[in-house]
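What follows is part of the complex, with its chains left where they were.
The chains carry the letters A and B, assigned in the order they are written, with residues numbered from 1 in each.
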Amino acid sequence: MKKKGIGKIALLLALTDVDVEKLQHFYESKNYVIFKGQAGSMDAKKIVAAIETAASREDIIRENYHEEHALYHAIIEALSGYCRGQVMLGEVLRTAGLTFTIVRGNLLEDDISSGNWIAVVLYGQIGSPRRGFEHEAVGMGIQPI
Amino acid sequence: MKKKGIGKIALLLALTDVDVEKLQHFYESKNYVIFKGQAGSMDAKKIVAAIETAASREDIIRENYHEEHALYHAIIEALSGYCRGQVMLGEVLRTAGLTFTIVRGNLLEDDISSGNWIAVVLYGQIGSPRRGFEHEAVGMGIQPI
């Protein structure tokens, strides 16, 4: 079996509803720091804030600008993929409800030489602010940290 | 267990290395039409062409403009997420090597009323045209068909 990348780990955790804790513990034993949370808003900055707050509270990043910058860029890249182009939600009358995962550790599983990276994945629904008028979206950003 | 969306089906198939056929048959039994392939290029149009060709050859879409338009927009949205913004590869000296999945069927598993949709997922590596100087990326586009 091939070594997984940090992105696949973050994606699988975001997509999985069963055995999340088991998967999380497995990768934590390989020195990944992991958080899975939820956010929903018509306001992109609230989603950014929810992820930044979680990352600080869970000690995934240290309180310095170097690491905050890496996290911020990973979030914006993930949002850009989620929105498929322009990062806009309420401004164009749409809303997002999503699960996010933050994973910090080696770019490649079991490969210390691949260095320390951070991955942010967003997976959820995007659409009109009206129940059932929405479909799935995904976005991922990966940055060295 | 919650009903899966067509996007999650396409994502899980793109991410899985084991039991792909089993997963594929399971969703085919629920009336999804599925294809998983590979593409790699510095040239985004070759990736578009590879996915369009596969979709035609595997009869995932009918040979009319209505359906080709839906597929094309799903591909471009997926590429836009994969590139996180501007759809550019070689133009900015980067390359992509990826697995793609095309899934056609109900927006929600076991829910005929959710209508007929097409999902395209891209998952793979993006980076400098130099071995090991690349990280993972993901993109997904979903369109009614």
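One rule holds for everything that comes next: a contact is a pair of C-beta atoms (placed from the backbone, for glycine too) under 8 Å apart; a residue touches a chain by one contact, two chains touch by 3 or more.
It should be emphasised that the depicted structure is a prediction, and the values quoted were computed from it without experimental measurement.
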Complete-assembly copy number [criterion: all chains share one sequence; 2 shown]: 6
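Definition applied: only the chains that are shown with their structure count from here on.
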Between chain A and its twin chain B, rotation from the CA superposition, multiple of 5 degrees: 180
Mean-CA-position distance for chain B and chain A (Å): 20
Complex interface listing, chain B residues touching chain A: 1-2, 5-8, 11-12, 15, 17-18, 77, 80-82, 84-85, 107, 117, 119, 121, 123, 135-142
